[in-house]
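Note that one protein chain of the assembly has been removed; the remaining protein chains are unaltered in position.
Labels A, B and C are assigned to the chains in the order they are written; within every chain, residues are numbered from 1.
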Amino acid sequence: MVKILIGYASDYGTTKKMAQAAAEGVTSVKGCQALLKNVEDICSEDMTSSAGIMLGSPVHMGSMDWRVKKMIDTVCAELWMNDMMNGKVAAVFACGGGFGGSGGGAELAMLAMLSNFAELGMLLLPLPKKINYYQHGGLHWGPCGRSGDANMKNVGVSSAVIHLTKQHAIHLAKTALVLANSDIFQN
Amino acid sequence: MVKILIGYASDYGTTKKMAQAAAEGVTSVKGCQALLKNVEDICSEDMTSSAGIMLGSPVHMGSMDWRVKKMIDTVCAELWMNDMMNGKVAAVFACGGGFGGSGGGAELAMLAMLSNFAELGMLLLPLPKKINYYQHGGLHWGPCGRSGDANMKNVGVSSAVIHLTKQHAIHLAKTALVLANSDIFQN
Amino acid sequence: MVKILIGYASDYGTTKKMAQAAAEGVTSVKGCQALLKNVEDICSEDMTSSAGIMLGSPVHMGSMDWRVKKMIDTVCAELWMNDMMNGKVAAVFACGGGFGGSGGGAELAMLAMLSNFAELGMLLLPLPKKINYYQHGGLHWGPCGRSGDANMKNVGVSSAVIHLTKQHAIHLAKTALVLANSDIFQN
Partner (left out) sequence: MVKILIGYASDYGTTKKMAQAAAEGVTSVKGCQALLKNVEDICSEDMTSSAGIMLGSPVHMGSMDWRVKKMIDTVCAELWMNDMMNGKVAAVFACGGGFGGSGGGAELAMLAMLSNFAELGMLLLPLPKKINYYQHGGLHWGPCGRSGDANMKNVGVSSAVIHLTKQHAIHLAKTALVLANSDIFQN
């Protein structure tokens, strides 16, 4: 079995709901199992035993949630130092209030998470525009939920975004299966 | 009179319409005049004779339009080399199809333009969320028009975005007036 | 007196050393005083009572330190919500191992901090290339210390970077004095 780690932080449950959809997506792929964890509970072994990682964060002040970054600094940095994750595959998603209707800072938030995975030597999985429902929550870096409306009222995450996130996780699982046992970075 | 240069590229006229609103905004500020130019017509003297610059670009494939970049490479690079723009003030805006509803790559497009202005030693003007109509086309880096709908049909730019862009230009003009004759970067 | 807040996180003391140089720079400007604080000790009132803010972070895994982000999420987010910081001025600096000799991720780390300040409606101060010693630790987004050598040995931060950081703080203080009592963002 190929294991995929789904990590998330969540304030009001929307990012968590996206993470749960991702776990369902992984489980639906034959030969893959999901490990769904709040970032505060992720340890090194969760990372090293997984063939792929999907990380989701609330968007706060134009970048990722501090709890996600704490996990990166305290868990991933050592894996980077010891070259433990090279050649695995990574994907990200985000959820924010989206005030302004222009992404609300989701792009830099997702890039900061992808930066960590690039440092770890992991292939980065994009979200192609042809995926169903892309028009209702897609960004090329990954699915983007929007939990707030134009009055900053929390309206939860749409079913379209849930679908997109599940699909993104299916792609991640499939990619991990394809890459398994390949040894791209020999030196 | 303090001169503000408004530069733009445009495919279907939406970014140009935003640029025209910006020029109106500048003109409405006492003591300021606007120089509105397609990027293909901008020369060094347009830059050096201006106290502030506002640059707008269509969003293509997640970054700025190539014509905007050509102007930067062929006009701004030499001004950077000769330290000609330090201490002036800059602002940006963008307009894209916005497919996906998550900004569609506008953030990196705007950051690439801001990167040029930071290289030039210019202060960067943000768009505060309290500005009227921010909820209908605001990003902290500047106003973001969206010209396409969920079916990629061109629907033009909204009056809210036009208002935001005009207001952003007013702030730029006011900032240029405040900074005029200050000499922040003496060494 | 105009107050400038210098915030930092530090692992081995290099980012702190840069912060101390920044505080010296602020103090050297007539009419300005520095408030030097570890990010873990910064409260809302430190922010609102300051005319300018300079924030420095270690670079970890291609973005800012989680403690800096925690301060942003827990202190700045509320100030954003209540429009408390508009029109002030911000600057950033960073220090990392710099393995690879190509910045080591400092650029996205600095942009993530600047993203927070843009959200807060603050003007962003660049580091012009003409500043003395720029060639030994300058990036247009701010001073960049490098604490590691090509063998990942900690070699501390150079006197050139210390000089650059002090100078950047002087510019910040001067800008805060120029902007004081201007009211750029009236609506």
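Points worth noting:
Rule of thumb we're sticking to: a contact is a pair of C-beta atoms (placed from the backbone, for glycine too) under 8 Å apart; a residue touches a chain by one contact, two chains touch by 3 or more.
The structure presented is a predicted model; accordingly, all values stated were derived computationally and were not measured.
Screening C:21, C:85 or C:106 against the full complex identifies C:106 as the residue touching the chain left out. Only one of B:42, B:64 or B:139 touches the absent chain when the whole complex is considered: B:64. The chain not displayed touches chain B at residues 60-66, 69-70, 72-74, 76-77, 80, 105, 108, 111-112, 115-116, 118-120.
As for the chain not pictured, it touches chain A at residues 80, 83, 86-87, 89, 111, 115, 117-132, 140-141, 167, 171, 174-175, 178-179, 182, 184-185, 187.
In the full complex, chain C touches the hidden chain at residues 62, 98-108, 111, 129, 134-140, 144, 146, 150-151.
FYI, only the chains that are shown with their structure count from here on.
Mean C-alpha positions place chain B and chain C at a centre distance of 25 Å. Each chain gets a centre from the mean of its Cα atoms; for chain A and chain C, those two points are 29 Å apart. Counting partner chains per residue, chain B has residues 111, 129, 140 touching two or more of them.
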